[in-house]
Structure formats: C-alpha cells, structure tokens
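A protein chain is absent from this complex, but the other protein chains hold their places.
Presenting subunit A:
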Amino acid sequence: MNTPVFDFLKDDVYKSVYEPSEDSFLLIDALENDLELIRKLNPSICLEVGSGSGVVISAVSKVFPSAYCLATDINHVAALATKKMAETNKVTVEPVVTDLTSAVRSRLLSQVDLLVFNPPYVVTPSEEVGTQSLQAAWAGGIKGRQVMDRFFPFVPQLLSTKGLFYIVVLKDNNPDEITEFMFGQGLKMNNVLSRRCGIEHLSVLRFENG
C-alpha cells in the first residue's frame, strides 16, 4: 500500500486536523500486512470512523477501487481534509460529519467488510473528550477508552459475516480488557502489529467473527 500524498495539509484551512503521524502509518502498515487476507474478502463497503486527514481510507481506496469507501468524523474540517486527501490522490472517499457511525449505522447493518478506527486513545481527563476541535483527535479520557468503548458495541452490528475490524490501541488502553469484551460480543482478536513510537506503545488489533 502506498502512503497517500498529503502536502496540502500545510494549508491554514486544515490546521485543526490531526496530521498523519506514527499511529496512522502503523495502521496503514498493519493493513498492508493483512492485504492478502483483505483481498480474499474482496470488500464492497469500507468504513473508516474518525478519518481525520483521510490518509488511511485514501490508502484503502487506492488498493480497492471497486469498494465504496465511506469516512466519518465529528469535525467538519477533518471531513473536508479527507475529501481533499482523496481528490489529491485520485480516489473516491465520501466523508460524513457524524458522531462515530450514528448517521449511517442503520443502513449498514451487517454490510461493512472493512471497518477501520484510529480512535482518540490518549489517557486524558474525562472532560477533554468529545469536543469538535483538534483535541477530539486524541483525547480518550479515562484509560484512553471513553470514545472507543462507546463504539465497540456497534462493531458486531456493522461487520459483514467475514468482515474485519482494525483498531489502533495503546498499551495503557488495556488491550486484554478490550479483547475480553469483544470476545463476549462474538468477535475474536489477532494482534497484527505492535510498535513503540516515542513513549507510546501502540498496537493494531484485528477483530472478526469467530
């Protein structure tokens, strides 16, 4: 998978958007590691939750031009950046401003083949969660889990039978606890890739129907 071009993010318009960083690249690398698996799935619908700059979903769209790629973000400027990222890289990604998957969920039940989420995972005070500014890109609240925990119950509803869900997590998020919760929802976990990035110990976990 090629990393999309994202020079345009230097423009002032996009300064409230989280720039592609180590976690974004780790997620792209994890998807690349699993590319054969995803190819076999031949995804029709790909959905990235919290797409930010759009670098990840644009990389996905480049590899799967016959898939419908949808991206959500709570921040309009991020959604705009996602659109621009796709246009710059000559792929089609459709951004929607919504909370997680609120506006698309009921139409996408059991339809999403590839679901991707690089959530706000940084441990912060609870009150920093859920703004519509740049802070929303990283502030994860207690254990860094407040946003992702809200999303987990929707994952089994959205995934198609063979669908795959990829999420970036921090060691501080307690991946074991997440895995246990998802197991209770009928999903099994594989740790695709882990990497130390500065002080952060990051992993990309893959969940699928087990």
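Assume a residue touches a chain if its C-beta (ideal position, glycine included) is under 8 Å from a C-beta of that chain, and two chains touch if they have at least 3 such contacts; residues count from 1.
To be clear about the criterion, contacts and distances are computed from a predicted model.
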item: Among "Dynactin subunit 4", "DNA-directed RNA polymerase III subunit", "small monomeric GTPase" or "Multifunctional methyltransferase subunit TRM112-like protein", UniProt-listed name of the chain not shown; value: "Multifunctional methyltransferase subunit TRM112-like protein"
item: Selected residue (touches chain absent from view) among A:74, A:147 or A:187; value: A:74
item: Contact with the hidden chain (one of A:98, A:124 or A:185); value: A:98
item: Touching residue (missing chain; options A:3, A:44 or A:157); value: A:44
item: Positions on subunit A where the hidden chain makes contact; value: 44-45, 65-68, 70, 74, 76, 79-80, 83, 92, 94-99, 102-108, 111, 132
